[in-house]
Each structure stands twice: as C-alpha cells, then as structure tokens.
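With one protein chain removed, the remaining protein chains of the complex are shown where they sit.
Chain nomenclature is as follows: A and B, assigned in order of appearance, with residue numbering initiated at 1 for each chain independently.
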Amino acid sequence: MAVAKKFSVWICYLLVLLLLPQFFDTVLAISIFNQMAIAIVFALSYNMLLGQGGMLSFGHAVYYGLGGFLAVHALLLIEDEIVHFSIIWIPLVGGVFGLLAGIFIGSFSTRKAGTVFAMISLGIGELIAASSLIFVGFFGGEAGVSGDRTFGPPLFGVEFFQDIEIYYVAAAWVFIATVFMYLFTQTPAGRMANAVRDNPERAEFIGYSARYVRFISFCAAGFFAGIAGGLFALNYEFITEENLNAITSGRVLLMAYIGGLGYFIGPIIGAVVLTLMNSLLSNYTELWMLYLGIMFVLTVMFLPRGFAGFIMMHQVAWIQGKLKNLLVPYLKTGVPGLLFSAAAVAMIEMSHHEGEAFEYLGFTLNSHSPVAWIITAGIAGVSVYLIRRSIPQLQEAWEEANTINDADGDQP
Amino acid sequence: MLEVFIFATLNGLVTGLLLFMLASGLTLIFSMMGVLNFAHASFYMLGAYFAYSISLQFGFWTGLVFAPLIVGLLGAIVERYALRRVHQSGHVAELVFTFGLAFLIEEAVQFFWGPDTKNYQTPEILDFALFTLFGQEFSAYRGFMIFISVAIFLGLFYVLTRSRIGIIIQAAITHPNTVANLGHNVPLVFMGVFGVGTALAGLAGVIAGPVLTTFPGMAVVLGSIVFVIVVIGGLGSLAGAFIASLLIGLLQSYAIASDVGMPDLLALLGVEFERNHPLNDLWTLTLSQVAPILPFLLLVLVLIFRPTGLMGKRES
Partner (left out) sequence: MSILSLKNVWKKFGETEIIRGVSLDVERGEKHAIIGPNGAGKSTLFHLISGKHTVSSGEITFNNQAIHNLPPYEINRLGLARSFQVTNIFPRLNVFENVRCALLWSNNYRYSFWHLLGRQHKLNEEAMHVLEQIGLHDKAKFPAAELAYAQQRALELGIAIASGAEVIMLDEPVAGMSHSEAENAVSLIRKITEGKTLIMVEHDMNIVFDVADRISVLVYGEIIATDIPKQIRGNARVQEAYLGEVPADA
C-alpha cells in the first residue's frame, strides 16, 4: 500500500532523529548533529528556491542571518525579562523575521528568474552584509551579538544548559520543517513553482502569474531559512555578520547542489555530507576546503544531479533486479578510483607538510622521502591505468542494466 | 579641495580602467557563450600570483609578458575540458560551476603560495613620481597602469572591429550556428575568446597586484564589483561596461575622498539627534563608510528599474 509506504519513510526519519544520540552520545557527536539539523533546514529552504523554483540565489544567507539576529535579540529580551516565553519558540521568531525580509525583498526581486535574479540576490546579499557592519546597534559590529538560552522559562524542568537538550528541540524543528517543506511541494503553490521553473511562459497561459508564484516560493524559503537561523542562535547563542554574508550563501548552494537539486532528499544528503566534512575532515587536514572545492567542481562536472541524482540513476536497474550485475564493474572501477584518490591526497598532503612527517592512513609520510613519492605516484599511475581499462566494461554493464526487458527477457 | 578632487579623479580613473580590463573580458565571454564567469576575478588573482613568482626570478617585465599568457592558457583549458561539458547541463549548472571554480582557485592559490600577502613589488624604473601637484605625488607606476589599460583597449577595439577574426567573433556572438555553417570552427573561437578574456583578467592582475596587494582574498574583493559593472553597463555591451567601470571607479574614489555624510545632511535640514538614539548609526553615517556598498546599491536599483542595464542588448 502506497500510503503505508509513504508514512513509513517519515516514521523512519523521526525514529532516526530521536534515536541518533543513543548510538552516538559523545559531546562532539551531539554538536555535529546540531550542526546537521541547522544545515538540513537551511539547505531544504534553499532548495525551495533553486531545485523547486529554478531561482538561483547567491544571497540566501540574508534570511538565515536576519532570522538568527532577531532570535538572539529575542533571547536577550527573555533574559532581561521584557518578554516571557519558552526558548523552544525561538526558531519561529527567526522564521517570522526571515519571512518579513522575504516579503520585502521578494516584492521587487522576483520579476525575473535566471541571471537577473541571481545578480539581484548577490547585490542584496552584499548590501545587507555590508550594512550589518555599519549598523552596529542591531548587528553588534564585527563581534556580532550573543545571548544566553538558559534564562528562558524551563520546559518540563529542562533549562537547556546542555547541548543534548537543545538537540531534541532542534530535532523536533527539523522534523516539523521538513514535513511542511515537503507538504508545500504537494500544494498548488508548490506544483506551480515547478511548472514556472520548467516553463514560465506556459504557466502564464494557464492562468498563473509567474512572478507571483515565484514570490510565494521566495517568501516560504525566507521563512524556513529564518527558522534555520533561529536554530543556529539557539545552538551557538551568538550570531555574527558572517551568517549573513556571501560565504554562507555559497555554502548552502554547495550543500544543495552536491546533495542533488532535483530531489527533495538531495539537500538533506548534501547538508549531512558537508557538515561531516566540515567538522570531521577539518580535524585531520588543513586542506579540507581544497578537497571540498575539488569535490564540488567534480560533482558539477560529472554528477550534475548530485548524490541523490546518482542514487536515483540506479532506479531502472533496481526495478529490473539487475543491480547486482553492476557490482563487479563498480568494484573494478571504484577500487582503483579510491586508490587514486588516496594516493593523490597523499601527494597533496606531502607537498603541504613540507619536510615534516605526518600520519596518513596508518603510514608515516614525509615529503623528503623519495620512497614515499615513488610509492604514491606509482599507485596513482597504476590506478589510472586500471580505471581506463575497466571503464568500457562499466559502460557496457550500465547500458545492459538500464535496458528495459519485456516479460520474456527479450529486449524490445 | 581642488587637489583632493584631482587626485580622486586620477585614482578613480586608474581603478575604473583596471575594472574595465576585467569587465571587458567578462562581457566578451558572456556575449559569446552566455556564461557569466564567476571565476573571472580568480583568473585576475592567478595573473598577479604568477607574475609575482616569475618576477622573483626574472623581474617584473618578464612577468608582465608571460603571466597573462599562462593564465590565458589555463582559461582555454578550463573552457575546453570543463566548461564545455557543463554547458550541456544548462545555464544554472554553468553559473554554479564557475562559482565552484572560483572557490577552488582560491583554495588552490592558498595551497601553492600560502595564505599570506605576497610582497609583489612595482618595477624599480617606475618607482618615481610622475608629477607632483599641491604637494601630493602621482606615481609613475599609476601612470603606467593608465597607459597599459588604454593601449590594451585600443588594441582590442582594433582587433574586434577591423580584423577578420574580430568580425568572425562579432558574428559568432549573435549567430554561432550561422558562423559554424560558414565553415568556421566555432568551438575553437569559443576557446580562444575564453582564453583571451581570462588572459585580460590575468593582465589586470599583473599590473594591479603591486598596488592593490596580492593576497588570496583579492579575487573576492574585486569579483563582485566587476559583476555589478557588467550588469549595470548592460550584459553584453562593451561600451556599457566601459562607462560603468569609469562610473564606479570614480564614484567610489570620490566617496572615499569626501567627508560628506549624514551629519551634514541633517545639519542642512536643521535636525539633530541624541547620541544614544537607536538609529544613531544611521545619523552618523558618512559617505566614505558607504563607499564599498555603493556599487551594490546601484546594482539593485538598476536591476529593478532597468534590467537591461545602461546599454544592454541581451538579457541572458
């Protein structure tokens, strides 16, 4: 039954969110989960614009940041006892401010999609980021604004001193936000957003103003980005200009794109992967941003539909039960591929650690050792050779797995 | 007062011409291929870094000649092996790719050269004052920058309008299929234009590096402004880009040099606010504070009221 299947996905999602801290309960893990939660909501909100609506924005961090700033100010108001409500509503405060900003900015920037929209978003983003350094009163200048979440009224005795307590609040918001963003795609506004993305001219000829459809998506995206900003404020208890600026806008674009724009689950994947790279990889190497850049460029070039797209590409093969036929070819190309990456990274790291020894996958490498260079270059070279040899087989297997056979097993 | 004005104008001119060197390459690339190359300023940065490294061994002038060539070659390679591939996935993918490329180049530069600012020196023979006015010097190097910029533009103008390849390029900009049918190798032309465009950006980096400082963030600083210029001038219009470059260069220069601000405006209106007024930041705002964001303000205004820009022909 399709209905039960759909619900089961959501139940799984909820269970994963609730049970994750049971399996990984270190302070680091909880902190990473909180970061992921924020990133997921932010990336999903971005996809409302780009994946669903076809609007490439370089300034989405504005709504995230503005939401975050109001959220921190709300925390301060709670602390000063000017207002009195539980901090679990803080993300909503962020959302409202994101929505208001979206309404205001969307009113003039949604007339066109495409390059004009992208450029306006860039301009607005820079304007607001720059203004935030000028208007020190609200934005706190370079140091930003900080607050304290423990001054709010306790919720069932919880005062939110610990990250794990915030985790469950964040998890609840992630779940709710995901559900609502998903439901939006199933409404007339959401569907018309897709239609306008595909063919704005035709959408007008079935009675819809393309501009207004875009405007609605824009406001909704602003709202949810604001919620993500509020979650950030709750988690870190401070916010700075950095959360508004082009770098943060770029980061969410990266997340959504790498995860896969055309699928609802894509940005979730992207958010998780990027958060992991950000927090874990950065502990092992200073060059993780370089690797991220390489990965991003390679993804755009070879996997334009992102990780989600890559997984979905196997749909036909899976339906036909031919997935296992791909296993051996994938191994034949994949293993040398991994070896190549490992060797290349080793060589890059060696150049970076000029003259000093360092640990790499259990080996000690040193750029002064000719043996290290010979081995890594050798592995890289052999891997490339193996890859080139196995690619035709992979292509063949791929085509075979994707041909649709009729009932007799014959091809049409 | 007059000296401030003259020097602000001269500095604005230097900046404006430099910006045009970047904007012209970007405009050519956009007109030809419909791609707004986010990584354009990154090639500018590469030009500065390559020239710096070359100048350490062989001197500034060798760097001036070879750095743009290397950058142009890199640009052509990027076009041929990467951009062309991404082109199939659509405009959004292209924009995102060039954005990713910009990010990658910034990280790569830090990897190869380190994150610190490089001591890229102006050549010694240009290390004198061209003239002194009201006690302030105008360095010969800046004069050199103006000279080179103007020389390049005249060359570009001549090539585009008088030479055979220029005519082909102009035709390929609007009618690539027709040009291909006439037997010209349009992909080669594309690769060439991208290469030349990036080489121009590299050249701008070579001459700007010593003056505007050579550091990994230099692409970001100029990158957005160049986009603003290209959009304000009108996507696809070289003349528009020229006017917009000078406009922005001069505007910023004047804004920074003046000490006009909100207090003056308020005094004119006879209004005064307390120091601890919540909007105090707004009432104490000076023009020089606002200078860095003026281009973006202009961008948003132009895009709202005249999306085709000052002299735009093509909207993408």
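Following the convention adopted for this analysis, a contact is a pair of C-beta atoms (placed from the backbone, for glycine too) under 8 Å apart; a residue touches a chain by one contact, two chains touch by 3 or more.
All of these numbers come straight from a predicted model, not from anything done at the bench.
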For the chain not shown, touching visible partners are A
Please pick, from A:L76, A:A195 or A:L386, the residue that touches the omitted chain in the full complex.
A:A195
Of the residues A:S8, A:S209, A:T364 or A:T403, which one touches the chain left out of the display?
A:S209
Given the full complex, what residues of chain A touch the hidden partner chain?
183-184, 186-192, 194-195, 197-199, 201-209, 212-213, 216, 220, 262
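Following the convention adopted for this analysis, only the chains that are shown with their structure count from here on.
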Whole-Å gap between the CA centroids of chain A and chain B:
31
Per the touch rule, the chain A residues reaching chain B in their complex are 50, 54, 56, 58, 108-109, 111-112, 114-116, 118-120, 122-124, 126-127, 130-131, 134-137, 246, 250, 253-254, 257, 287, 289-290, 292-294, 296-297, 300-301, 304, 348, 351-352
For the chain B and chain A complex, residues of the former touching the latter
36, 82, 85-86, 89, 91-93, 95-97, 99-101, 103-104, 106-108, 110-111, 220, 224, 227-228, 231, 235, 278-282, 285, 289-290, 292-293, 296-297, 299-300, 303-304, 307, 315-316
